[in-house]
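Every protein chain but one is kept in place in this view of the complex.
Let's turn to chain A:
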Amino acid sequence: MPFALLKYGLRRRYRPVPDLPPEPDLKKRYDVVIIGGGGHGLATAYYLATVHGIRDVAVLEKGYLAGGNTARNTAIIRSNYLTPEGVAFYDESVRLFQGLSEEFDFNILYSERGHLTLAHTDAAIRTARWRAEVNKHLGVASEVIYPDEIARLAPNLNLSRDVRHPVLGALYHEPGAIARHDAVAWGYATGAARRGVSILQKTEVTGIVKDGDRAIGVETNRGRIEAGQIVQQVAGASTLLADMAGFRLPIRTVPLQACVSLPVKPFLDPIIVSGSLHVYISQTPRGELVMGGASDPYPLYGTRSTLDFKEGLMANMLELFPFLAEMKILRQWAGMTDMSPDFSPIMGETPIRNYWLDSGWGTWGFKATPVVGKRMAETVATGTVPELIRPFRLARFDDIELLGDKGAASVGH
């Protein structure tokens, strides 16, 4: 086998097979134009092509493929949310994720670890019980467990009572998983491109062309493109695009920072999250510890990292894993998140006809990649918003029918 591989590598006529076909020429018109070449946009293009047979699709990306928040998240997948609408929605996403490697014939390194949301206060235990009951009612595996059981799942975790915030219990979500985020985007991109979708990088949308209240195309740095329908899937830049299209959003753009350590031997199986300590940590199959915390304390259209963030994160994390004090940080980064007021996404219709919205993904967007793709594709193909994502409509802010998922969406807001 090694000799065969060597021979293959040294062969003169060796021709690597590119993952993506060469970028096609820009056309004057597409049936569907997707703004944003991240996970969500690529997944939408993929399901438009595979499920609905709509292949005259362009995905416009101002930078490079999946270089925004798809590359800047912490790759956690779970469905233990608080609102019934949220649980049902994310549950479909988890089930789609479980079959992705097989569907793509490409390993996304989906790794089911179990997800522990630690509770350090009576209030946190109460929220954990609430979430567990909502989850169980909707058929999602969640239960409240106590330190003896936590110690069995995460033997390295510091469960001493002699700390500032002792662990009282945890919400345990067995299907909680991690995956390789880049592979998810590549899988969708490759699948879409092979079926005729045009993925156009370094193509920045600079304006939306309208005819009355109807969107008919986009202006780009490469000229005007006509479009039958347009889907906006741009995370932190959501407000900028909505301004171009001419409608308002209740979104604030706030950076979320994260970092990874040097790779070490596997010691941490479950994903550990603490809302009170503003920490989440998991170990990748490569052995790196992926760590994140609270969002930045004020809005910013930027992806800089700060020392304050890491000091705050590490101070708390060392209470959970004191033996990591000598660990070195390998990489740090930040993503621009589109935070909605109720910590739920905003999807579906906009005041502009033929212009669909997928935003408000804040700090919880990666885990929804497959379900967003599937359901936004269905929305575009049929012209009606599916029941599963209708509660997440933009108009809910006008009717004040909010979907408060703050207690489950992320930590430390």
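In this section, contacts are C-beta pairs under 8 Å (C-beta built on N, C-alpha and C of every residue); 3 or more make two chains touch, one makes a residue touch a chain; residues count from 1.
By definition in this document, contacts and distances are computed from a predicted model.
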Hidden subunit of the complex - UniProt protein name among "Nitrogen fixation NifU-like protein", "Sarcosine oxidase, delta subunit family", "Iron-regulated ABC transporter ATPase subunit SufC" or "Formylmethanofuran dehydrogenase": "Sarcosine oxidase, delta subunit family"
From A:49, A:177, A:231 or A:249, residue that would touch the chain that is not displayed: A:249
Residue among A:240, A:262 or A:330 touching the omitted chain: A:240
Absent chain, residues of chain A that touch it: 239-240, 248-253, 297-302, 304, 306-308, 341, 397-398, 400
